[in-house]
Every structure is written in structure tokens, then in C-alpha cells.
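In what follows, a structure is listed as C-alpha cells, so that the remarks can point back to it.
Heads up, one of the protein chains got dropped from this complex, but the rest are sitting where they should.
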Amino acid sequence: MAEETVLTDDFLRQLINVGEVDILVGLPTHNNARTIEPVIRAIQAGILKCFPRERVVIINADGGSQDGTPELVIRASIDDVWNVSKVYALRTLHSISTRYARNPEPGTALRTILAAADLLRAKACVVVSPDSTTIEPDWLQRLVRPVYNDNFDLVAPIYRRQKFEGVLMRNLLYPMTRAIYGYRVREPYASEFAISGRLATDFLTKETWNAEWGRIGAEICLTITAITGKYRVCQSFLGTKAQPARSASDLVAAMRRTVGALFLSLDSNFPLWSAIADSQPVPTLGAQSEVMLEPVRVNRKRLREMFATGVAQLEPVLRSILSASTLSELQRIAALEVNEFNYPADVWAKTVFEFAASYHKCVISRDHIVQALVPLYRGRTLSFLLENRDGSGQDMEKSVESLCGEFERLKPYLLEVWADRK
Amino acid sequence: MSIKTKCLSRRTKVLSWTPENLLRNGLIAGRRADRYPHCYSIDVGAGGPAIIRDGTRLPLKREAGWYKDAIIYQIHVRTFFDSNSDGIGDFHGLAQKLDYVQELGVNAIWLMPFFSSPLRDDGYDISDYKSVHPSYGTLEDFKTFLSSAHDRGIRVIIEMVANHTSDQHPWFLESRSSQDNPKRDWYVWSDTDTTYRGTRIIFLDTEMSNWAWDPISKSYYWHRFFSHQPDLNYDNPAVCEEMWNVMKFWLELGVDGFRLDAVPYLIEREGTSCENLPETHEVIRELRKKVDDQFPGAILLAEANQWPADLRPYFGNGDEFHMAFHFPLMPRMFMGLRLEDRKPITEILQQTPEIPATCQWCLFLRNHDELTLEMVTDIERDYMYDIYASDKTMRLNLGIRRRLAPLLDNDRRRIELMNGMLMSLPGTPIIYYGDEIGMGDNIYLGDRNGVRTPMQWSGGWNGGFSTADPESLYSPPILNPVYGYQAVNVLSQKRTEHSLLSWMKHIMRIRRSSPVFGAGSIEFLYPANHRVLAYVRQLGKETVLVVNNLSSAAQAVELDLRRYKGNILIEMFGRNIFPRIGDVPYLLTMGPYQFYWFRLRRI
Partner (left out) sequence: MWEIIITELTQALQELARGFAHYLPRLIVMLIIALVGWVIAYLLKVLVRSILRLTKFSKLSENAGATQLLNQAALPSSTELLSRFVFWVAWIAFILLGVSVLGIVGLQEYISRFFLFLPRLFVALVILFFGLLAASFFSRAALLAAVNANFRSSRLLSISIRIIISIFALSMVFEVLGVAEETMLIAFGTAFGAVMLGLAIAFGIGGKDLAREFLEKKIVTGKKEEKEDDPSPL
């Protein structure tokens, strides 16, 4: 496996032409032609504004786009041959593209970008999502500076969010990562982040690379590696994060990518996380978090119904995953009407931990375990919405904080169910 | 050095009676053998070709276009060699060192101002245009120098500071004496200091305004440079006439051309920047016409620190200047080297417009002024300052007052690469005295005097420049262990084949071996590796490929040479053969700061 290469000969030739760089901007894409132009423009402007002297390259790892995304990226080059945009720049800016596979594999895309960063000896490597239409030129600076100037190894973003955006992040990924690995990283699974060349190189050589990571994405693994490997981690406030409209099937895919990856990471890191008892804050540049209070219309009845149906229909599946007490608790909650609906934090934390333990033990197919969590997450979402319906941003922060506390408090329970061989 | 001798006997038509043509034809041809009974020889020595008739050199004839193949050596009389032990260089001394100049391989000298002057701006403040400053010798000394230079095939270009005089010049003294003096109109006077407000100030570090108050005539006079350098009024035909008389004076003595100082500023008009005005071009066209009519072959070289597009009008339709300095290119060569990116260089050359066939750019790396950063953007200027003049004392006005070697960290490879580009980019190269041996500078001397220290001839007394007391020299020589005359001097470098001096001689010999460098066209190749600057120079059937690696690390580069398929490459320094060009991209691997000159040959 070690000999397997993600770099095609053509890509390698392009890398030779790029040569050593200071900053590498990675752009994993798949049919993003619709949104990528403002992103590319912002990246280019950010480079010209904040890093005019640095050697920068934009590397697009494309998962087989059919809509000409790579061509749009390549057009962002600034050089003496193709300078059609007439942008003024001190030095050449290469913008190159490679197709790593026919189908998108987020993990392989990241690996391609990191491999390029390693080969080009980039001091800082920043990954930007092609969906981030609200990106501003300053984002680049805010992500790269801590790595480039202050020797941080990982810069995780903090976004200004709508009140009810990033619900999974707030209710599962953040509290659980924080409880498990002991670092308060707000966005452990970020679509924008920056890492040092050192971390990129070390991460590439890690044994944990496998097909699974390639498929579901390795961002969370990167965060965990940074946290557990004694790298310097910080957070940087970026700005408003746009949310592309997602449908229900996207939720399953997102859960697979994020929750699946988080659960998977528990397997190999057990010795590390089992010893961590509490969490510590991470240095943060800019705002800790910002919440926009815009009214959101959510069909609460539908959420409750999906949760209740899920609990009822998946009963045999849940029985094999959850403990009897948790399952009966869920069944009790499922019987509640919308106005009195409440999925308490402790039950939620227990649910998640039991799922994690079952995932570890492979009581059923792991993918099925993650899928079975989806309806329960919907229930938690509803509870979260109801709880914070009229609250301010600060109130919501408090509620997230108390949820995190609940996760941390119940960590011994996770260890218990983890070890329990039923 | 080979001496080729041939007695004329054949009847052929003489195309142009010049040594270069004789050489190119490989023989000397005459119309009638009986009319040319002498034995001619051509000396193709380092000083360029010269014709020797019966053992004596013929005076150099001025062939049109000679400047295109020239390599110019820039000298200040004061700094070169002191023959009378007064601590100041002189014409007599300069004449003694002409053998060195000839050996070096240059074929033209550009002399900085040597006229009578209070020397408040190193001679750019002239108080008498028709005399030699007494420190440098007499007019007779100049004539002797001129003829011995011509004997060696070396042409001489002198400075023509046309824009302004010294405030000690008799013309100005008369002009300021009263408001109704006949010469009052020879300078630009005003009752207020608010006229021509749109005009920038050039010497930002010393001057507050372009106007200076004259307490004698109680009015303001115009000056673009120092306040002791009042600008002449070219709207006055008498001034034009008198300046032509000055030029005629020197041309009659035999000088081969003028470098016209501060050309864009000759004429002022309200509501403009007072630079590059059409009226200025009118003055120049008239001058050029007179030169062409009365002294064909003499050249005019423009000093106009402008963007290429603004410079282009100074060539007119081939009826203004013969040559002009390419100011914006120079800082970009330094920038490209440090950025390890060819973009600054290719971009400025892309922006450089075509010039008439009879015209030529003058290229230089360093000269007697600061490395000017007027023709760069703010970002570029900041970059240049940070990279090349981190010490603020190195900065002057909008520029960096340092010599070539210290700018390049005394890195031999970078010095060679920069000279390699200078010699191979289209234009006539100028070498500033001392840069051929890698002399250093003294940033603790004021103004631009730090780059005008005595030439370092040997490791001995005053570096061989003068036998006077060191204290009495016009400027202290460089003494530090790295750049001082004991470490860097002509004598020691002559002795070693590997010295910078020997290398400079070598590269100039190679440049002279082909007219393609002076007159050929240029076409850039744009290899995907942006650290490699590659271009093809072409003239007639002669094609030369130049590849420069601007990077401090080894590079692989693929060149698209399909157009030249079938040619083999011959590396011009070692004359080794490189593989034939095929259909696939031509792969070259280049060491740090390495460059190649390849002659393309179809065999």
C-alpha cells in the first residue's frame, strides 16, 4: 500500500514546474463549476493582498467533474503566458489541477493535496471548500497566518453561523470530539482549514491511511492527529459560512463522512483517548463564535414524525445497538407530542456513546449503525430547536456548553460500554 | 588574437568601408588594386576591430548602426586613474588605462561629465560646457585621450547635460543679474512658486519644491533637480542654438555621441506634468537633424527614466534618439532573480514597444546613480527595498545606492547570471566601471558617492589608483576585507583564469562573436517552469537560444523547440554539442543560477 501513488505523471510534471512553494491552497472539487468562481477569485485576491511575495500554488484535486470545474481553476493562474485577467502580481501564481479518480473520494482528494504539499515543501497548506460562496479574501490570511507566522500546525475555522445551522456540529461532532480527545475545537470537521507542512508530511506517513479514510474523508482524522500528536492547534474566526441547500439523503452522507469517521477514529486511538478525562480550550484568533439570529422555518411536526417512525420501525436494529434502558427511554420520548418534546442531553450523550461502542464492536454492519443514528439525530435536532427557539446566541452557546459538559461527564459510561462484551 | 592580413588586388565593389564589414566578408576588397597599394591588416583584438594601414591605425570611420553591436564601458574620469598624484583621476591617466579597456573587450566608452563645474552634483552642474575641469586635465589632454581611444577602436560618448546648468554658469549669473538682462529668458523664471504645480519632485530627499527663490532678481527660478541646477529655457531659440554650438564643438573634436541627461524635462507647460511634452520632442528632432546632417554616425543616447510606452516617442520615427536606456527592465532583473520568477522580466519586455530598426535599447545592471525604483509599482518597490536595501542608509530618493556585487551578496553565480542576461537580452549593454571585477561600495559616503569610489587596479598603494597620500584622494578607496582593493583588484584578477574579470572578457568575446545579440529579434519561450527564462535571438540565419535559471536550486525545464526541429545545439561557452531537437519537448537540467547560450545549427 505504501508504494501506491496518488500522483499521476502529468501532475508530477506540473509540480516540477511549480517547484518549492511557501503556501499551498488546496481545492478539492467535484462538479463545482456553479460556485467555484467567487471562491477562486477570493483566493486569488487573498493571495495578492496578503501574500504578494510568497510563493503560492493553487492545487485542485478533482474527482471527475463533468462541468469544466478544473478549467475554471486553471484559469486562475497568473503568469506571463496566460495573464488574461490582467491582475497585477509580483510573481507567478500557478493554479493547477489533477483528476485523482473518476469519482469523488474526499479522503483521496485531501491526500493528493497533502502529497503535493509534501513534495513542494509548502510551509503552510490551506484547504478551501469550493462551496464556500461567502468566502472573503481575508479568510486566506486568517487561516494561513497562524501557520505561516506563528508556527501553529493546524488552524481550524470558526464561522459566523445562522442560529440553526451546523446542528450536527453543535450536537454531536463538537461535544463528542471535545469529550473524547480533550480539545475544544469548534469545527473538528471543517471544510476550510490550514495545516503546517510538518503536520502534512507526518500525517501522510501515518499508518492509519486506508481505503476507508479515502472514501469517507480524513479531515476529522487530521484534526485528531493534530490534537493527539502534540501539534499546535488554534482556531481562527473567518466569517459567515454559506450553507448549500441539502436534502435528506445528504444528511445520511454527511453523517457517514463525519460521524462515521469520528467513530472509526476511536478504534485505533483507544489508548490515547481513554486516558483523557477533561477538555482544554484551544487558542482562538478573533471571535469565539458568532450567531446570526435569523428566523428559521422548520417543519417541527415532520421532524418529530421522522424520529418517532425511526424509533418504531428500526426497533430491531436499535435493539442490537442500544442498551435496553436507553431504547425504552427513546420509545418514551417518541411518544411525546411536539409541544412537550424533549430529548434530554444525557440521553442523547448516552445514545451517541452506545452507538460508538456498537460501532466499535461491529454488532451489525458499521454503515448500518451510522444510518440508524440518523432518525435519532433528527429527534435531537427537534429538541435543540425547541430548547433554543427564543434564546439569544449566548443562550444557545450555554446550551451547547452544557451538552458538552454532559458528554464529558458521561465519558466513563462510554468506557464502560466500550469494554462491555455482551 | 589573430591578425589577418591581405593585400588588396581584386576588383569588387566596396559596400561600406568599415572594419566590421571587412571582417564579415572575410577579406578586404578594393575597387582598384592600384588605388589601394597599401598593405592592410585587421586587428580583431579585444578592443574590437581596427584597420591598420602600413603599421598605423586609421581613424575610426563612423558606420551607421555601430552602436547596435557595441558594448559600452561607463567611466568617470575622476575615479579611474590619477596620473599626476593629486588624488583625482584625470584624462592623462585614463589614456594610460585604455589598453585595459581595450583588453576588456568593450568598444565604446561613456564618460560622465568632465566639464568645468563647481562639482556640487558630481559634474552634472556645468559652469562651462566647452572646457575640461582643471582637476581632470586640459582640453588637449582630452584630445589626446580621444585619439588614442579611437586608435584602439574604442568610441567615446560624452555627457550632455542639456536640461540645466550650474548656478555658477555665466549664463545664469547674467540671467539672474536683473529682470531685463538679455539672457534673462535663458532660464525659467516666475514671480510665484505655484506655477507648474502638477510636476513631481525628483530629489525627494533634498528638495521641497521645483522652484527656488533668487534673492538677487527677486523671483523664482525653475529647477527639476537640485536648487543649484537651474533649468535652461528651451522655449528660447537662442538656448537651442547655443546648445547646438556646444555639441558641435565636441563633435568637431571627434566624439562619437552624446548621452543626453534628463531629457524629458527640457520644456515646461502649465497643466502638465512637464515631462515628455511634444515640444521637447520637437527640440530633440531638430538636434538630431543637425547631427545627422553635419556629423553622420554620431549618436544621441537618451536618459529618460520613464515607462517603456512613454519612452517609445523618444525614438520617434528613427528621427530622435538612436538609443535610450531601458530603465524599467533593470530593477525587474534584480527582482526576477530574487523572486526566482521570470515574470517581472518577461512582463516588462512584453510591454516594451517595437522601436525603429535603426534604434537600440541600452541595457545596464548598475550605473553611477542609485538603482532607480521609480518605474516600479509600490509593492515591487517595497519588495526591492526589503530584499536589496534592508539597511535604510542604502536607500536614496526612490532607489538603492549600491553596486552590483554587494547587491548580489558577492555571489559569483548570480553576478554571472545577471551579466549573462545583460549580454543576451536585446540591446546594447553598459558595464559600469569596477563591476567587471566585482567592486564594492561605501554606503557611508553621502549621496551616490558610495558607488563612485576609486577604481581598484592593484593591491598596492591606494589600490593602484593614485600615488598621492590616501588622505588626499577625492574619495576614500574601499578598504574592507571583502570588497577592498586588496581583495578585489584588476592585477590579481588578470592573473587567474577563473577570476570575474577573465570571465567577463570571455562572455564579451562570445557576445561579439555574433551580431545576433546586438541586432537580432527576440522571442520568448514560456516553459511551464517559471523559474527559467528562455528566449531565442535571431538574425538572418543565425539563431541563438538563451536559457537562464533564475533559481538558487537545480531545475528541470522542458522547452518547446519543435519549430527548430532538426537543429543541434552548440553551447557557446564550451562549444560542446547537445542533442538534436526532436518532436518531444527539449529537456534541460540546469544548476543553480546557471545559464546556457546555444547556437542552433542545422547539420
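For the reader, a short list of remarks on this structure follows.
Note that the chains are named A and B in the order they appear, and that numbering of residues resets to 1 at the start of each chain.
Note that in this section a residue touches a chain if its C-beta (ideal position, glycine included) is under 8 Å from a C-beta of that chain, and two chains touch if they have at least 3 such contacts.
Nothing here was measured: the structure is a model prediction, and the numbers come from that model.
Displayed chains that the missing chain touches over the full complex: A (touch as defined at the top).
The omitted chain makes contact with just one of the residues A:N299, A:S325, A:N342 or A:S392: A:N299. Of the listed residues A:L314, A:L330 or A:L410, the one in contact with the hidden chain in the full complex is A:L314. Within the set A:Q14, A:T29, A:S95 or A:T381, the residue that contacts the chain not displayed is A:T381. Within the full complex, the residue among A:L168, A:L222, A:V291 or A:A356 touching the omitted chain is A:L168. In the full complex, chain A touches the hidden chain at residues 164-169, 189, 191, 243, 246-249, 251-252, 254-255, 258, 296-299, 302, 306, 309-310, 313-314, 317, 320, 362-366, 368, 371-372, 374-375, 377, 381, 385.
In the analysis below, only the chains that are shown with their structure count from here on.
If you average the CA atoms of chain A and of chain B, the two centres end up 61 Å from each other.
The part of chain B that touches chain A in the complex is made up of residues 335, 339-344, 346-347, 350, 377, 379-380, 383, 524, 526-531, 551, 553, 555-556, 558. Chain A makes touch with chain B in their complex at residues 13-14, 16-17, 19-20, 52-53, 55, 79-81, 83, 88-92, 94.
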